[in-house]
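What you see is part of a larger complex, with each chain still in position.
Labels run A and B following the written order; every chain starts at residue 1.
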Amino acid sequence: MEQLNEVTPEMLNEVLIAANEAKFIANNLWLLVATVLVFIMHLGFATLEAGLVQKKNVVNILFKNVMIVSIGLISYYFVGFSLMYPGVNPGGFFGFAGFGLTPPEGGLTSAYGNYTYYTDFIFQGMFAATCCTIVSGAVAERIKLVPFLVFCTLFVTISYPITGMWKWGAGWLDAIGFYDFAGSTLVHSVGGWAALAGIILLGPRKGKYSKKGIKPIPGHSMPLAAIGVFLLWFGWFGFNGGSVLSADPASVSLVFVTTSLAAAAGALGAFLVSYLMFKSYDLSMVLNGILGGLVGITASADGVAIPSSLIIGLIAGCLIPLSVTFFDRMKLDDPVGATSVHLVCGIWGTIAVAIFGNYGEGVGTFYAQLIGVLAIGLFTFAFSFLLFYLLKIVFGIRVSSEEEVKGLDVEEHDLRAYAFN
Amino acid sequence: MEQLNEVTPEMLNEVLIAANEAKFIANNLWLLVATVLVFIMHLGFATLEAGLVQKKNVVNILFKNVMIVSIGLISYYFVGFSLMYPGVNPGGFFGFAGFGLTPPEGGLTSAYGNYTYYTDFIFQGMFAATCCTIVSGAVAERIKLVPFLVFCTLFVTISYPITGMWKWGAGWLDAIGFYDFAGSTLVHSVGGWAALAGIILLGPRKGKYSKKGIKPIPGHSMPLAAIGVFLLWFGWFGFNGGSVLSADPASVSLVFVTTSLAAAAGALGAFLVSYLMFKSYDLSMVLNGILGGLVGITASADGVAIPSSLIIGLIAGCLIPLSVTFFDRMKLDDPVGATSVHLVCGIWGTIAVAIFGNYGEGVGTFYAQLIGVLAIGLFTFAFSFLLFYLLKIVFGIRVSSEEEVKGLDVEEHDLRAYAFN
C-alpha cells in the first residue's frame, strides 16, 4: 500500500466490510454459544424430573426427555420453523427452505442480520424442544410413552409455532404491542398450559389424594433435582441472553444481571414463604423458587431496572409454595411442580412487563399483556386438551393400574434405573 | 483527527489492522470456547461409562477417566502435538516448541491463522485425550489399572498422532483426497480399534457368555448414563463446531445443524430398530443411538446437505442395536458399547463422506475414504494389539478372578462408590 498516494472510497469500503464482518462473526458466535446453553437445559429438565419422580419411573422419564429433544428438533425442522417465522422461508409452510437443500439467499451472510439462517434455525429449534420437556414432568409416572411422544410431535409441529408466530413471527399480538422478550408466555406458560391439560385428563397418581388427605410422594434423588436446577439456570444465560439476537454488550450484560438476580431472589422468596408455611427449610421449594424467578424474568429481562428484576424474582419465588399448595388442593397432581413454575410464574412474568418494563409507548401495556396471556392460554389449552383427549379415546393415555404400581421402567422399558445389588 | 485534511494509506492500514484484530479475537475465542466444550466430553465419558458398569467397578472407571485426561494432556504436550503437526514446531518431534519455553514466531498473533499457537495446542490436546476415553469403557470391569494407564500414555504419545498426521498434519492420506472433517476415523474409529484389540486380548467378563447364552449385565445407574450422553452431545458442538478452525458463521452454523439433526435422527433410528428387535423401549440403545449419530456425522458435518445429515444419523442409529448384538454373538464383551458407537459408526461416517459429501473433485472419493479407513484401522489395531500384548506378557493386563468378582473398587482403590448405609 505504500506505493499509493491516495485512499479511494473503494479502499475504505473494503476496510468497512472487514469491520462489519468481524461484528457479524462475534454476534453470530454468541447465538451459537447460546444454542449450546439452551441445549443443555434438556439435561437440566431430564435430571430435575428424574430426581423428582419415584425410583421406579426414572428410566421412563429419561427416555422421554431424550426422545423429546430428538423429535422436537426434527419436527421443528420439517414444519415448525417455517410455520413460526413465515417470512424466513421462501419454500412456504413446509420444510426448511425447500427441505434444507439450500438456505434462502443471503442466509449465510451478514445480509440476513446478526446471524445466519442455520444459526436462527438451531437456536429456535432448541427453544421449541424445551416446551415439551415442561409437559413431561407434569404428566410423569402415569402417562403412556407412545401417546405422549405423539402429543409432543404434534405440539412442536403445530401449536407452539402458531402461538409463537403471533408474537415472534410479527403476527397480531406483536401488532397490538404485546411484549414477551424470551418467552415467559410463548415458551413457559405454553408448556404449562399443555401440562395442565394433560394433568386434568390423566388424573392424579394412585393414592395421591384420598380421604386421609394428600399423600406426599417424595422424589427419589435430591442430588439429581439440584443438578437439574443448576443446569437450567446455566442454560438460561443462553435462553435469555441469546434472545437479544445479537451480542450487543449493553443488552446481553443487562440480561445476565436481571436474569441472575431474579433467580437469586426467587430462591429467597421461596425460602421465606415455604418456611412460614411449613416451618422447614424446603429444598424442593427453593429449587422451584429459582426456576420461578427465571421464568418470571424471562418476559422482561432486557427492559427492566435491576431492582425491578429483584422484585419480579422475589414475587415469583413467593408464588411457588402457594401455587404448589393450591394445585394440590385442586387435586391436580403435578409430580415436579411444572405448572407452578412455568404456568403461574410465566403468567406473572408476562404481566410484570406492564408493571416494570421500559419499552416505550404502546408496548407492553397491561391490556396487551393480558390479551396475550389469555389468547395464547386459550389456544394452547384448547389444542392440548383436544389432542390429549383424542389420544385418550384412540390409544388410551394412562398406563394400567398394575403397571403404575410396578413402575413404568420395568413394564415399558424392561430396565431398572439402578442396579444396586 | 479533525486537524487533518487528508487520509493517508498508512492511516487506512491502521484501521484495517484494527478490523482484522477484531476478527482474530472472535475466531480465536470460538476455538477456546470449543476447547472448553470438548473438555467436558471427558465428564460425559466418565459418567456414561460409570453408569453402564456395575456398582462394584465405579470408582475404578472414574479413576481411569480422571487420569486419562491428565495423562493425555501432558503426553500430548511433551510429544504428541509435535508429532502430529510436523510443521508447527520448529523444535522438532519432541516438546512443544522447545518444551514450551516460547511459542514459535508469530504463534501468538493473527499471523499464525485464526488462532494462536497455544489455542491450537489446547484444542488438539483435548481431542487427543478423548481417544483413550473411548477405550476405557470397552475394557472396563476387568483390566488392570496401571497397564491400562501405560497403554493410554503410549497410545496418545505415538499411535494417535501418527495416524492423525497422515491426514490433519498434511500427510499422505490428505494427499490422496481422504476427508475426515472432525475425526469419525481419526479420533473415533481409532479409539474403537484400540478398544477392539483390548477386548480380544482381555476376553469377556466372567459369566458373560456361557452355555446358557448371553447374560445381560445391566449398568448400575441409568441417570449417570443419560447425563453422560447429554454432556457428550453438548461437547460435540465444540468437537465438530471447533473443527471449522474459525468462527466462520456459515460453516459453524451449518455444522451445528447437521450435528444436531444427525444426533436426533440417531435416537430415532435406534428407537425403531431396537423396538423391532427387542419389543421394548430400550434406553441404552437410544442413548448409544445418539452417540452413533454424532460419530457418524463427524466426518462430514461441514459438507453435507441438511437432509443428508438426517440420513447419516438415522442409519448410524439403526446400526447400533445390530452392532451391539453382533459383537455379543462374536463373544466380544464391550460393557458400554464403545466399539459399536465409535468403531462401527465411525467407519460408516467416513464412508458416508463419499456418498453425501460435497467437497469438490478428488476429495472424499469412495476410494480415498476406503483407503483411509483401512490404513488407519490396520495401523491402529496392530499398534494397540502389540502394545496390549506386550503389557499382557510383561505385567498381565487382567485382574485376578477373585478381584473381578469382588469388584475393582475395593481391591484396587480401597473405596466404595457409594456409602449408602
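Quick note on the criterion: a residue touches a chain if its C-beta (ideal position, glycine included) is under 8 Å from a C-beta of that chain, and two chains touch if they have at least 3 such contacts.
Only a predicted model underlies this, so the values are computations on that prediction, with no experimental measurement involved.
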Complete-assembly copy number [criterion: all chains share one sequence; 2 shown] | 3
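One rule holds in what follows: only the chains that are shown with their structure count from here on.
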Using only the C-alpha atoms, find the rotation that maps chain A onto chain B and quote its angle between 0 and 180 degrees, to the nearest 5.
-> 120
Could you grab the centroid distance between chain A and chain B? Build each centroid from C-alpha atoms only and quote it in angstrom.
-> 31
Which positions of chain B touch chain A when the two form their complex?
-> 7-13, 15-16, 18-20, 22-23, 26-27, 29-30, 33, 37, 54-55, 218-223, 226-227, 229-231, 233-234, 237-238, 241, 247-250, 252-254, 256-257, 260-261, 263-265, 267-268, 271, 278, 280-284, 286-287, 290, 305-307, 310, 418, 420
Seen from chain A, its contact residues with chain B in the complex are 1-2, 4-7, 11-12, 15, 18-19, 21-26, 28-29, 32-33, 35-36, 39-40, 42-43, 46-47, 50, 58-59, 62-63, 65-67, 69-71, 73-74, 77, 96, 99-101, 108-110, 115-119, 121-122, 125, 145, 221, 224, 227, 412-420
